[in-house]
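The complex appears here minus one protein chain, its other protein chains still in place.
Take a look at subunit A:
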Amino acid sequence: MAQRAPEADFRTRLQEWIPKLVLSPSLAAMLVFVYGFIALTIYLSVSDSKMLPSYDLVGFENYAKLWNLSAWWTAVVNLLIFSSLYIGICTAIGLTLAILLDQKIRGEGILRPIYLYPMALSFIVTGTAWKWIMDPGIGIENTMHLWGWASFEFNWIKDRDMAIYTVVIAAVWQTSGFVMAMFLAGLRGIDNEILKAAQIDGASNWSLYRRIVIPLLRPAFLSAFVILAHLAVKSYDLIIALTGGGPGRATELPATFMYSYTFTRNSMGIGAASAVIMLMTIAAIMTPYLYAELKEKK
């Protein structure tokens, strides 16, 4: 026994270290590639970087320049229009479909996957499909003319004032099924006894949903909002594929702005500043949510 003690001791100590050793590559990668890089981008945003990174500090000059750029304002206003419509419409469609699907629908098993499949596609595929579907030359407008509705007009994608709404249409098509699934999961989690009791009390269908079911879905509303809001801020691929930011600059969003200022307009400092603002926006949405989620799971 006495001879074996040191070996056992070594083994226990090794066992204590193994978990941390196993975790360490991921931890190191995260600290460098996520948080280190965030710190570096923040640094670049207060530097005079142009085409290449530079480490001479210029204070908040880039931020001042950024907020004086009309292109940035266009991107921010577009994001506000896009995100509010995108979140609002996705939530409305998702909730409606979930409630309707929850009425003992025959064929639910077929409808549900159909509503959700766009979520498996790349935004580039979605953008390509909708780009041509909404093209006035070959798309819906042309189809309606061929079907005999000669005065039908749908050329939003070519119209500076309306193009941003085409992005909303394509994005809603892609994600609303997912929101439906979130609400459906919420609905299926509601205790049926509560509903039965309310029905016995004579609540109408409408007030049953308005007074009882929808308030009980609060967590699903919150999750849907957070997920959609963060997707909206990150929207990039869809814009590139659908409109390329055009016509002109009419559908630029912060993500496309960041890319073009950093990599094609040689204003890396301004690009970095816009990325920092995007990060702060997402942090403001996600941090309280994640914090609450983590707390609850304890």
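One rule holds for everything that comes next: a contact is a pair of C-beta atoms (placed from the backbone, for glycine too) under 8 Å apart; a residue touches a chain by one contact, two chains touch by 3 or more; residues count from 1.
Here is the rule we go by: contacts and distances are computed from a predicted model.
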item	value
Protein that the absent chain corresponds to, by UniProt name, given "Acyclic terpene utilisation N-terminal domain-containing protein", "Cell division protein FtsX", "ATP synthase subunit a" or "Carbohydrate ABC transporter permease"	"Carbohydrate ABC transporter permease"
Contact set of subunit A toward the excluded chain (per top definition)	11, 15, 18-20, 22-23, 25-27, 29-30, 33-38, 40-41, 44, 53, 93, 96-97, 100-105, 111, 113-126, 128-133, 137-140, 142-143, 146-147, 173, 177-178, 181-182, 185-186, 188-192, 195-196, 199, 205, 208-209, 219-220, 223-224, 226-227, 230, 233-234, 236-237, 240-241, 244, 254-255, 258-259, 262-263, 268, 271-272, 274-276, 278-279, 282-283, 286-287, 290-291, 293-294, 296-297
